[in-house]
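The complex is shown incomplete by one protein chain, all other protein chains being positioned as in the whole.
Here the chain labels run A and B in written order, and each chain numbers its own residues starting at 1.
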Amino acid sequence: MNCVEFERVLLEGEQTPEQQAHLNSCSACSNLLADLQLISNQAKSLLAADEPSPAVWNALESRLRREGIIRPGESAHPSFGDLFWRWRTAWLVPVAAAFVLVGVVRLHHPAPAGDNAPIAKQSVATPPVTAAVSSDDQQLLKTVASRPPAQRARYRANLDDANAFIRDAQDAIRNDPNDAYRQQMLINAYEQKQMLYQLAVDNVSEQ
Amino acid sequence: MCTRDCAAKLITVVALAGVAFGAGQVRKDLHFKVGKRPMISINNPYGPVVVRAGAAHQVVVTAILHSDKVELDQSKSHNRIDIVSHLLSGADQNNGIVEYEIQVPSDANVTLHSDTGRIHAEKLHGDVTVAGSEGPIDVTDCGGGHVHVRTLNGNVSLNNVHGHIEIMSMGGDVLMNQVTGTLVQVNSNSGKIRYAGDFGDEGEYDFTSHTGDIEAIAPALASIDVLARSDQGRVDSDFSLEPKHTPFYTKGGSAFAGTLGKAASSVKLFSFSGKIHLKKRQN
Partner (left out) sequence: MTDAKRLKGDKLTEAEAIERAKLGDAEAFHALYDLHRRRVYSLCLRMTGNTASAEDLTQEAFLQLFRKIGTFRGESAFSTWLHRMSVNVVLMQLRKKNLPVVPLEETMEGDEEGTVRKEPGAPDERLAGSIDRLQLQRAVDELPPGYRTIFVLHDVEGYEHNEIAEMVGCSIGNSKSQLHKARLKLRELLRMNRAEKAGKR
């Protein structure tokens, strides 16, 4: 087998004894084969290697809305996906997703209300209190622990505000789970908390 | 298809030597050549970021670094430029400041971030994505793309902005003047929401807050289908609305619902305990 024949057989991808014998004796063909295999193997690194700009989704979403493929009734509130996926949120993924999902679960499986009577008594908007902190919130506070004190205090205050909103929205929806306004309030409340987490995480790499 | 020359010329960088600017301050000038719809991302923890439309196919960056505790990292890939103010050991909110003034093509898509500084975007037609914390954010004369703003406590101001707009704020006030689009959405916690405009473009306008007051000023001939509700706060309208049949009315709280004109745009004003006022513009 000479080099030309070797190369022709190479196309077929078979490993014949003649090929092997030629490889053992011909450094040029041996180098060629090694190089081509290297190129072929490295090609996998180009798979899904690139990220389109946010403009692609934005333009796509606009088209889908215009064509009625996204239906207004199904998207009356901002998609948590838009905010959620736009920035890298490694550890945040299960936590933040759980927030919004918990909000949605509670929409459909709220704590049982006494009856469907009008609300006899309405609670005042919950003032932000420095309440006991959940483990997820503790994680957030740890994330910002190395920031200057004033920044840490602001994150804590915003966290309290976000939790207050969630509590108010949960309380309200228990009385009337089918109320669209209260459903939207609850989702908005969770999305605010999600934003807080995202901003805290986004800034981690800069410190 | 990009030839090798095309790829090489697509983005070139000329970094001029730093020139001493103020005591300890250094100025850097960067110049990039870009193609259509470039993507520019600026990540600046401390300090202002001002982005305006400039000449086509080029990005001009002027950065003033306040000390040697911060350095400017830049990277480019295809049509994308990333600039990051990299804080070194010992950096803080003062010595870590970098002031950016950037000119980009008007069709650029920009992503801007600063914790403490002012963020300003002007005369852009691409997508504008802003994340802030304490500093004010203003977007002026932008249209045609998506505008996404997130802030914790910085005030947000939009003037003459059109397109698909989403704003989220915890405590920062959101002020909108002549803002229209297919979707204009504001989600605030305690920040006030104030809108003065036409509610045009047959769009969807959703303003919601936890405790922040909501004020919407519309012209007498507005064409809107409006729902407003607050569980705890007062709700007022200067308009006599055409009533509409809706299951929207609730068992508690204050609310109104109705239409004006041909009801071309949908307007929702929701707050948990903030006051809501739909005002008529005084011409």
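In this text, contacts are C-beta pairs under 8 Å (C-beta built on N, C-alpha and C of every residue); 3 or more make two chains touch, one makes a residue touch a chain.
Just so you know, these numbers come straight off a predicted model, no measurement behind them.
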item	value
Chains in view that touch the one left out, judged over the entire complex	A, B
Of A:Ile70, A:Leu141 or A:Ala157, the one touching the omitted chain in the full complex	A:Ile70
Where the unshown chain meets chain A, residue by residue	3-4, 7-8, 10-12, 27-29, 31-32, 34-36, 38-40, 42-53, 55-57, 59-61, 63-65, 67-71, 73-75, 79-82, 85, 94, 98, 101, 104-105, 108
Missing-partner contacts on chain B, residue numbers	1-4, 7, 35-37, 78-80
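Basically, only the chains that are shown with their structure count from here on.
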item	value
Rounded Å distance between chain A and chain B, as computed from the means of their C-alpha atoms	22
Contact footprint of chain A on chain B as seen in their complex	37, 39, 43, 45, 78, 80, 84-87, 92-93, 109, 111, 113, 115, 126-127, 129, 131, 133-134, 145-146, 148, 150, 152-153, 164, 166, 168, 170-171, 182-183, 185, 187, 189-190, 204, 206, 208, 210-211, 227, 229, 231-232, 248, 250-253, 270, 272-273
Partner chain B, residues of chain A touching it in the complex	50, 53-55, 58, 61-62, 65, 72, 76-78, 82-83, 86-87, 117-119, 122, 124-125, 148, 151, 154-155, 158, 161-162, 164-165, 168-169, 172, 175-176, 179-181, 184-185, 188-189, 191-192, 195-196, 198-199, 202-203, 206-207
